[in-house]
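All protein chains but one are shown at their positions in the complex.
The block that comes next holds chain A.
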Amino acid sequence: MKMRQIKPAMLAAIAKGGKNTGSMRHLKTNYVRMKRLLAIVAWAVLASACELDNYDAPNAQLSGNIIDAETNELVQQDIIRGTTIKLIEHGYDPVQPQYLRVKNDGTYANTLLFANTYTIQPELRNFVQVEEQEIQIGSDTKLDFRVQPYIRVKEASIVKEGTKIVATFKLQQTVPEVVSRIGLYADAEPIVGEPIRDVAAEVQLGRTVDEDETFTLVIDAADNRAVLKSGNQYFFRVGALINVPEAKFNYAPAVAITVD
């Protein structure tokens, strides 16, 4: 264990504080005692902190995008319990993998890595798995993943009709599994999604979908006044979940609406 070094200036500040204790009559004695005590404490701290923290600071950064290989658009994600990317640093055995979460918009970044060779692969995800790859991460390394999302949410429209928020959209599934669930989610924060929402309108689908089929989901603010207050702005987002083990939701971008 390495201890943080205590700087002389900090000790001086502590000593200064010590002056203010005690009545006028005992001030001097107290001060002397305090100084002695502080000297002992300072000695103990400095003596035990004899080794400098000699690790370098993290010196490498990795960032990039999750891109739909067909449409060249970013693949929308969840910020909690969403897509994760696994990084295994070379040169250590055993090695604990590092995981990094992708942001809502499909970008990701870890700016506190150490320059080294890593094996990288998405782990939990809302797209078909891609091969793991070795990557030399150094200063400001970029890596994009071009992927096939399980589901593309197409022609999404979220509009206000009175107190109701009405979402219509189509789904294009790229794998043969059934679509287990679709949902319209509302939250006060733009990071809205299936895991982060105050209100949800969901349908358990459990079947495959045709890309021409239009889905409609409605949240009526009037039925949810405990959370959707009239005149406040909320974020709404539609998504769909494929029935693949550990799959994450696929989404359209969130829309901000002030509800009535």
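The rule is simple: a contact is a pair of C-beta atoms (placed from the backbone, for glycine too) under 8 Å apart; a residue touches a chain by one contact, two chains touch by 3 or more; residues count from 1.
Heads up, the rule we're going with is that contacts and distances are computed from a predicted model.
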item	value
"Glycan metabolism protein RagB", "Dihydroxyacetone kinase-like protein", "ABC transporter permease" or "Membrane protein" - which is the UniProt name of the missing chain	"Glycan metabolism protein RagB"
Touch with the omitted chain, as defined above, among A:L124, A:L143, A:V178 or A:V203	A:L124
Residue among A:G64, A:G138, A:P195 or A:P253 touching the omitted chain	A:P195
Residue in contact with the excluded chain [from A:K35, A:H90 or A:R225]	A:R225
Sole residue of A:G91, A:G231 or A:P245 that reaches the chain not shown, by the stated touch rule	A:P245
Residues belonging to chain A that touch the chain removed from view	81, 94, 96, 124, 195-198, 200, 223-226, 245-246
